[in-house]
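Here you go, one structure.
Missing here: one protein chain of the complex. Every other protein chain is in place.
Up next, chain A:
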Amino acid sequence: CDSRLPLTFTPAPAPAPARDQFQEELVIRPLHSGDIYASFQFRTLWDTDFLQERQKKVSHYRLFPKSLGQVLSKFSVRELHISFTQGFWRTMQWGQPFIPSPPGAELWVWFHHTVSDVDGNWKELTNVLSGIFCASLNFIDMTNTVQPSASFKPLGLGNATDHRFLRYATLPREIVCTENLTPWKKLLPCGSKAGLAVLMKSEKLFHSSFHSQAVHIRPICQDEQCTSKAWELRQTLNVVFDHYTSGQGKKEWSLFKMFSRTLTEACPLASSSKVYVDITDNPELFELSPATHLLSRAVVLGDRRTYSVYDLTRAETFGQLRSFNLLLRWKGDNMLRPLLHAERYVAGFGLQTGEIHTVIYNNHPYRAFPVLLMDSVPWYLQLYVHTLTVTSKSRDNKPSYIHYQPAKDRHRPHLLEMLIQLPPHSMTEVTVQFERALLKWTEYTPDPNHGFYVGSSVVSALVPSMVAMSTNFTQDQPLFSSFVPVKEESSYFVRVYTEPLLVNLPTPDFSMPYNVICLTCTVVAVGYGSFYNLLTRTFQVDEPSPPLAKRLANFIRRIRGVPLLA
């Protein structure tokens, strides 16, 4: 590896090899319902510029995976966020996740402003990513891609944001399994051989009520003065284990019980490798072993939380047995009410019309705040926008900004974005009626009676915070609190996803062509055939041929000239 090259002051300076660093962390948070939330984050920071044409093309990759680096430079990507999720995040029972994601696959990309054909780049990018992650992302095309006009602002550095360079798509049907985890693990510098990634055994990870793996790539500030950019690659894996609620265990767990592995060493390529355990709720009722005196306080999601820290780069963490197994027992319950929460469902009956209801709850006792609701509905549910109503506390609530792009059949989905002010301690309901379209018989999937999926709605909001958030950017902040950039101290940004919908479309009987052919042929053969026979058939008398003896006798009689026998 070339990181040993010293900097030389020559008249024609060769560019110094870009430095890269890798950090890994695991946060364990016991949820008040008895479940355990484990969040892995792996971050690679690299001071290089993929998009600069003056510099020679990046060809030496050390910690940053080459497959992703080539994707970024080939398609001039400014920001890339992709997530694969199995299960639905229950906000009411579990609170807010560190990094939210909708069920299925979600991909949103900001392209560089030098790109001339964004749609072409988007199509090729989805195909390349489907090969990298072994997922059917090639099903993302114009019929399920939207360009949000106000949601999904870039999470990285940048100033001007022209929404023509943003593309967003979800595949709610996408399944996540070991075949997606395998290539994801291979992107890590240590793979799954050392560090925190050894805990990722698929048999345990997928036996959970929520599993989400994501890749986020964006440019961020290199240092506090923020004069130059660095590329950040974050690989996150969030999983919620439900041993207690599914009746398989007590409120006591350990790393070995959750992952069937213990930690033996930190990744040698990592500059920092830490395990955080959230002990805010009941510090005296927690029993944590091995004990640690390292504590860290961080303000995350508007709340000041206390964490016990285990540093894996220090050998004493592993103790005598050279293995680190965290054990936690806790008693007590703490009710938790998230400030923002959303649900969605389909109302109506029959296979012709229906109504989509989206309900957003603001649980803050006295503060009102605005939320941005983004809905992307496929073209085969034809929305009637004149029936759109927004009501809060049974009164009409007019949104201050509406952006609606109607669908084009087989070409483009509906996009509805609204900025709604939520009154304090209230429930806001958004309803819109729709009609189900009849698809062409070749457009049905092989299992049409399963239903068709409608992607989750996205609710983005700046929620008022109880505790002042810190706006300073430092390198030493734990990764879970530094994902979303904070602009002001009194609120924090949160994104809530609703459930995806499963809607039945009127499905034809696919055996009908065969039935019709059989019936028509039978009718023609029996009905028309008999009629034709009746009209054209004539009867003739047919003498049976006489037996041989008689024929011989007749022959002799003819010779003799005597009249023949009958």
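Some notes on this structure:
Heads up, the rule we're going with is that a contact is a pair of C-beta atoms (placed from the backbone, for glycine too) under 8 Å apart; a residue touches a chain by one contact, two chains touch by 3 or more; residues count from 1.
Methods note: contacts and distances are computed from a predicted model.
Not shown: a single chain whose UniProt protein name, out of "GPI-anchor transamidase", "Cytoplasmic dynein 2 intermediate chain 2", "Fibroblast growth factor (Acidic) intracellular binding protein a" or "Radical S-adenosyl methionine domain-containing protein", is "GPI-anchor transamidase". Residue in contact with the omitted chain (choice from A:49, A:124 or A:252): A:124. When you scan A:66, A:113 or A:487 for touch with the missing chain, the hit is A:487. Per the touch definition above, the residue from A:107, A:176 or A:233 contacting the chain not shown is A:176. Within the complete assembly, A:419 is the residue of A:327, A:388, A:419 or A:505 that touches the hidden chain.
Considering A:233, A:301, A:372 or A:390, the position touching the chain not shown turns out to be A:372 (whole complex).
The residue touching the chain not shown here, chosen from A:446, A:544 or A:563, is A:446. Hidden from this view is one chain, which touches chain A at 1, 3-4, 6-7, 13, 16, 19, 21, 47, 86, 123-124, 127-128, 130-132, 134, 136, 138-139, 149-150, 153-159, 161, 163-164, 173, 175-179, 182-183, 201-203, 205-207, 221, 225-229, 268-269, 271, 370, 372, 400-401, 419, 445-447, 450, 460-462, 484-485, 487, 493, 510.
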